[in-house]
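Sharing a structure below in C-alpha cells format, with a few things to ask.
Here the complex is missing one protein chain, while the rest keep their positions.
Moving on, here comes chain A:
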C-alpha cells in the first residue's frame, strides 16, 4: 500500500507533508462491484488512443443484430408465420452483404411504421430525411459547391472573427473528408465553410505525407484535436482543461452519435459512392442530438467515466421493478428493456449473452433527453447502438410511465413490427409498477434528489465521483455549497477533468494523486476495482484525506445496494 502512495505525484502535493505511512483501505472489498454485470465493462477511455482508432472496434460488433435476426428467422421458419415480412426478407438476403440486410431493415422499418400505424406518432423526421437522402443517392445527384462559394462573403468571415464565436469555450466540428461542413456546435455550418476547408486542408496535408495523421495542435491555451473516421473528420477545439485524450473521447461520442443515426453501414456506403456527398442532408434533424450530447458532456461525469449513474433505490424496490419488467416483457426478440429517469438508470433487463455498453446507454439517454416528442405519445424509433452493432438499427419502443414524464421505459427489439406487442407490455408493466408502488418510489427518489455529501458525514469532503469498474456504474452526491452556482460547478467539473487526466495520462498513469489546488484539494485513487475522485477543502492534510477516503469507501459499501444495480436480470 505504501508503494501506491509513492506513485502519487509529489509535485502536486504541496505543503502539509506528514510523516508516516498512510494506510489505505484494503481494496478487496470494493463497493459497487458485482460479478453479475449488467453493462459491458470496457474501459473505453483507457483503450482510447490513436492507434486503436480504426474501424476494427466497430466491425467486431457488427452483425449482432444480423445474428439475432437470423435466429429469429430460423425460429420464424420453424413456426412459419407467413406475415413476417422482414424475416422473409432477411432470409432471402441471407447470402448477401451485411450492409444490404441492414439497409433493408432500415428501409423497411421506416416504411412499415409509417404505413401501418398512422396513430403512432413516430419521431420519424430523421427517417424521412434518410429516406429522401437515399432517394437522392439513387439519383446520383451530387451537389458541387462552386469554388467561388467557398471563399465567400465577408459576412461569413466576420462571423468567424466575431468575439462571441471566438470566445466559446469549446467548439466541435464535423466535416467530411472533402471539406464539406456537416456540423458545428456554435454557429451555422454554412458560414464556416472557409474555416472547415482550412481544417480539412490541415488534416489532409499531414495525411498526404507517409500515412501520418494530424492528432492535435496546441495554440496558446487552445487545444485542437482531430479525429478522422469513416471519411469524416471530427475536430474538437477547447480552451477548457480537457486533455487531448478527453477531447478524443468526446469526439468518439460524436462519432457514435452519427453512427447511431445513420449506422456505420450507411455511412461507409454513402461515401463509397459519393466522396463529395453533403452529409447534412441525412443528418438534418439530428443536430439536436449532437447539441444535447455536447451539453450532456459538460454536466454529466458519466460520459467522462464511461459509466452510468443509477437512481438510488432500495434494492427491494429495484428488484420489484426488474422482476415486473422480466415477467411482463417476455417478448421474443426483445433485447433490452430499461427504465431511465432523469439521466439515471432505474432498471435494466437484458437478453442473455447480450450486454449494453455504457457508451450506447449514453446515446439512449441522449435520445430521450433530446426529444420532447416522446413525452406526448408512445414512440417507435430506430436507433443504432454502435457498440452493440454499428451495422444496423434496433427498434426502440419509448414511452413515459408517469404523467410528469420522469420515468421513461425503453424496449429495444430487433423486430420491426413488435410495436403493438411492446405497447401491450408497456401497459402491463406500468399497471404493475403502479400497483407495487414502484413508480411512487421512483418519483420519491427523484424528488429527494440524489443524496447530500453530508450523508457521508465526512468533514471537509466536498464532492466525489466513485466509479465501480466491474459494473461500469458511478455515484456522486448532489452539488451543494460551495458548488451551488453554475460557475462553481463548471469549475468543479474542470477539476475532475484535470484529475482524471492526470491519473489516466497515457505517458504516466498514476494510482494515487494528491493535488493541493487554490480552492480545493483533490485526491484521485484508481485501483483494479474502482476509480475514486474526491474533492476536499484546500486545508485538508494528506493524512486526513486518506482517512476520509477510507471512510467514504466504507460508507459507499454500506449504501451500495441503493446506489448501484448489482444484479442483472435477464430474459
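What we mean here is this: a residue touches a chain if its C-beta (ideal position, glycine included) is under 8 Å from a C-beta of that chain, and two chains touch if they have at least 3 such contacts; residues count from 1.
Assume contacts and distances are computed from a predicted model.
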{"item": "The complex's invisible chain, by UniProt name, from \"CST complex subunit STN1\", \"NADPH:adrenodoxin oxidoreductase, mitochondrial\", \"Mic1 domain-containing protein\" or \"non-specific serine/threonine protein kinase\"", "value": "\"Mic1 domain-containing protein\""}
{"item": "Residue of A:484, A:508 or A:558 in touch with the missing chain, whole complex considered", "value": "A:484"}
{"item": "Touching residues on chain A - with respect to the absent chain", "value": "15-16, 454, 459-460, 480-482, 484, 488, 518-520, 537-539"}
